[in-house]
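One structure, as structure tokens, below. Some questions next.
Note that one protein chain of the assembly has been removed; the remaining protein chains are unaltered in position.
Per-chain residue numbering starts at 1, and chain names A, B and C are given in the order in which the chains are listed.
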């Protein structure tokens, strides 16, 4: 299936046997198209966020939408994250379908109150009377020396809050399909996008479609090691896997696509086969989502792990500015590769 | 050592061979004494929080302190959690030692910005030039039908943020010693207290003392199962262990006391001995601190777990109000007991 | 404390002069009195039963403040939105909620307005525009701006009302919600019930002056200072505020000065506990909102004592039946604890 394939480069894509009527888009184009179609097909949908209408168009993901749908449905807002999230929650419980866009996930701590204490609990507190269909897009991945307050990935915080769903698309296909699914879902959904893969290419159907939450994908089958990779780490894992093939190590790369709900069976089935698990996330290690994924594996009655667990993450530190320190801070395909080789040496 | 002993009841305490000069206090009295001595010995220390000076005295933990030290050093504040946390951060970086008191941890999402983006990162962003010695006390544990917005335990959120330390005392001795250590530590410390054990009793030295962060305690030695229990769960685990003794199951109860830093070796040494691990936390399961503790065990090169992991937590749902639903929501010693027996049957 | 609240009419903007009491029709005046009696008796019955300890929900009583809810909600249509707060009873009853579903909710029964999940702090009745309730201080202001935005978009002419306390005005969301509402000229009325305390914290410990309405000017929002104990002062002002909103002229801020007779939470009086000066309470009890209106209507010959006695008798009969309904209603199935965490299209 071309939909589930990860393309590491343009050539990569061109080498793929082109099929009839298959169109390729970048990740950011797919996001933009999803929102355009959502705005077209459902009058309840609207976008709000700081700069959604500006010339940059949130790294291109909302480009031209304000011109096409007007400033009411693509609404620039005051820099008041908590209050405006409250506004979005209010609009959602009143029947609209807001998509709140944050240029950086670092700004979500500003609105934790409305996300954690309101959006997440609204349906439950009301005894199932009033759902809160709110989608919150937030973008992760540093620019140049963005440093500690402009480069955080905080999705683990939301994993812990009952009532929230959590999606981290890695391919253009999933970017569009998961975003359309998020808006259709009817629950508050945290939708986390990594800037560094905005330019990645892949096949994206022209018509609207959804990708179901809770269904992961085997991006690459393998025998020796399972790498559960999230978001941009899927690409790093694929690179590592490709290189390790040459060295005779067969790596299975799994992309859960949504962490909540999590496709537990897919992960466990793979680990049962390989006996080795590496979890590669785009955030700090301690207290991250890797812990939950690991638990789902070791909670199985059957012992699946035959080797120690490994997690590939950012350093457990705030993000530094200096390029030298950034280099040391972020993991890459090389990190994953080394981790896998070390594991295989061990057992 | 009487200091490390957990007393399940007054009788329990009286049965303990009284030693010279050993004084017993309740958990809440120990907290109050710690703050009183901190205020006495260090002019930089001050308390701030909604109602710190009111007749209830934050469930008794600040009772009389405003009268004794005045409203400047025991300061009631506007209901503006984020702003006032910013004020506390500002005061801390200017050399004061604020202790911010929240009657409920549910209000911390209001000030995540100042905790996550400011306090936690300040020392790092400034390249080690300016530390932020801020202690944030927050209280967990429901009252009567407190429901979704007044009964959350959110410590897992802070575990994921580099720069923050995290303490969850279970005994009066640790309540005083860890709080004094937190203020002396010089870093932002999240100090989480469970209301239900405010009345628990234990030996507490009269003079000031500190309990080192990162040193857990074996509350009860055992051979068959390791239960890592946090905060109020320590008491439930001790009850369960006591009962299981009769049934011939020997349970080791470990209280990490601080989750960050975590006494990884203590946990791993115990699991190496028992081969079975149950993690009992006072919060929801998914994305909770149990995941991190589990990872530290399965990341060891040596395979320690001989049975599936088990986590004992709240239901993965917001807190309900109805007593019937609360009953179903919260785990108890019975839950731990059942979990342990099920584990032992398995392997 | 500051000088006693005056009904004097100073605003941050223009708004038609307040009608003299005579201008209110007998029908309106009787309705106001009926609503206030309903609220008063509803809560007095809670006080009667609360000692039995089987109404396991914290109750925040509004006795002494009934005029605000009555005077404001009298102008609202069934489909208009209101957001109340932790002190919710009066607003819900004034908006037309059936006492049975409130009592049942407080008793944690499945027949309650939230199936027992929410309790007294989170009532919901979507069919009456009560889409749910936040007990987070200041939480409702932004939500009301959000429903107002939805109404503006949908052109359905609905008005939104946010009831909040002087404590709510401490929060940053006050600023963010008022700024946004004024910016977009949203059909919302912000009703501040200034009872001079947040729990036991006096307004003078939280704000530099008592004139919350003066904040309106900073947002170009017409603001009024009203005697919160005098329904005849509130009714016409609220009428004009609601009318402005419906005419699309934007938000209004109403500061209603009033006083709570009972403790912050629970059925008892708190002056014994030293929370507030007894004289202060007594002076406010002298201007009881019910007595004020009742006496006026008697004097003006609009009602006679018999009419009032009948009203109370009828109200009591209804409320006793409602209590009985609640007490005899079944509890939810414990399995419901994990129900309604996520909205499900298919159910």
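What we mean here is this: contacts are C-beta pairs under 8 Å (C-beta built on N, C-alpha and C of every residue); 3 or more make two chains touch, one makes a residue touch a chain.
Treat the numbers as computed from the prediction; the structure is a model and nothing was measured.
K.L.:
If the full complex is used, which shown chains touch the chain that is missing here?
P.N.:
Taking every chain of the complex into account, the missing one touches A, B, C.
K.L.:
Using the touch definition from the top, which of C:66, C:170, C:240 or C:270 touches the missing chain?
P.N.:
Looking across C:66, C:170, C:240 or C:270, the contact with the absent chain belongs to C:170.
K.L.:
Hey, which of A:36, A:299 or A:316 is the one touching the hidden chain?
P.N.:
Hidden-chain contact among the options goes to A:316.
K.L.:
May I ask which residue of B:88, B:105 or B:156 touches the chain that does not appear here?
P.N.:
Considering all chains, including the one not shown, the answer is B:88.
K.L.:
Of B:165, B:195, B:220 or B:257, which sits in contact with the chain we cannot see?
P.N.:
Within the whole complex, the residue contacting the unshown chain is B:165.
K.L.:
Can you tell me which of A:2, A:78 or A:208 touches the chain that was removed from the display?
P.N.:
Only one listed residue reaches the unshown chain, and that is A:78.
K.L.:
Across the whole complex, list the residues on subunit B that are touched by the chain not included here.
P.N.:
On the side of subunit B, residues 46, 72, 77-78, 80, 82-96, 113-114, 117-118, 122-133, 162-163, 165, 184-187 touch the unshown chain.
K.L.:
Since one chain isn't shown, list which residues of subunit C touch it in the complete complex.
P.N.:
Against the left-out chain, subunit C lists 170-176, 179, 182-183, 205-209, 214-220.
K.L.:
Touching the missing chain, which residues of subunit A?
P.N.:
Interface residues of subunit A facing the absent chain: 50-51, 54-56, 76-80, 82-83, 106-107, 110, 143-150, 315-318, 320-325, 327-329.
One rule holds in what follows: only the chains that are shown with their structure count from here on.
K.L.:
Hey, how far is the Cα centre of subunit B from the one of subunit C, in Å?
P.N.:
For subunit B versus subunit C, the centre distance works out to 38 Å.
K.L.:
Can you work out the whole-Å distance between the CA centroids of subunit A and subunit B?
P.N.:
32
K.L.:
Can you pull out the residues of subunit B that are in contact with at least two other chains?
P.N.:
82, 106, 110, 147-149, 316-318, 320
K.L.:
In subunit C, what residues contact two or more other chains?
P.N.:
Correct list: 112, 114, 116-118, 122, 134, 136, 172, 341.
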